[in-house]
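Of the protein chains in this complex, all but one are displayed in their positions.
This part shows subunit A:
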Amino acid sequence: MTAAASTTATKPARRGWAFLAPTILPGFGTAFGFTLAYLCLIVLIPLGHMALRAADVGWDRFWAITLAPRVLHAFFVSFGCALAAALINAVFGLVVAWVLVRYRFPGRRLIDAMVDLPFALPTSVAGIALTAIYAPNGWIGALAKAAGFKIAFTPLGIVIALVFVGMPFIVRTVEPVLQDLDAEVEEAAASLGATRWQTFTKVLLPTILPALITGVALAFARGVGEYGSVIFIAGNIPAVSEIVPLLIVARLEQYDYAGATVIATAMMGVSFLMLLGINFLQRWTRSRHAR
């Protein structure tokens, strides 16, 4: 494959279909070969091997394990909470980015630095910190308890943990686009009679939408893969607040390697499909005005 690629690259432009469009940039063969080898070693071979191991158990058992109520529910919690958190972040992350870009106020740099904290912190630290606050005996948890509901040890707690870890993705992807926005475009909208709200929905939002979707996709992907911060706050009650990664660890601890591998493979499949879908969505929004 790589050898074929390098020969087509070095040949002058052929008629008809070509593996690579003619380019003056040298080194395609080497760079492409390295890319493939690297991805194979790091991503493809381990994941492929896992899928093969999962295939050992046979289709019937594969589906039996995956479609068990407890596993299905874990999938629902994992993807549902990640999606909810990403959408919440889409709104509030956008507000944070907006405030950081548009206003100059004392402490702006401090807040700017705080945004990145979830990136840097070990997720277990986030988990402990959030649980301490949101548990029924914590500050906010106590208030919630008085109001008659629980935050920690429910899916709500998981959503909060995922909002925490996903927030920087939205802020940091939207921020540069907001910075690049031309003030003149907003002034043009205003002079044409648009209200602030119309300017926001018809002019600003469509401009930042591609970046926002990218941010949401990253936050969502991170949320699906999150483990450390969730296991503390979730309580891990089967069929209530149990996420897929935890279920896999649980199976491993019970020496059920086949079960763990099957669930892991299913998880991988669903994640891949979702990312693929998001990619198409991104392409579609970009194609609407990147021309």
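Methods note: a contact is a pair of C-beta atoms (placed from the backbone, for glycine too) under 8 Å apart; a residue touches a chain by one contact, two chains touch by 3 or more; residues count from 1.
In this section, contacts and distances are computed from a predicted model.
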Protein name (UniProt record) of the chain left out of view, among "Sulfate ABC transporter ATP-binding protein", "Energy transducer TonB", "Cytochrome c oxidase accessory protein FixG" or "Aminomethyltransferase": "Sulfate ABC transporter ATP-binding protein"
Per the whole complex, from A:Thr30, A:Ser124, A:Gln179 or A:Thr195 the residue touching the absent chain is A:Thr195
Can you say which of A:Val101, A:Val203 or A:Val270 touches the chain missing from this structure? A:Val203
Just one of A:Leu72, A:Val185 or A:Leu276 touches the chain that is missing; which is it? A:Val185
For subunit A, the residues touching the chain missing from this view: 182, 184-185, 187-195, 198, 202-203, 206-207, 288-289, 291
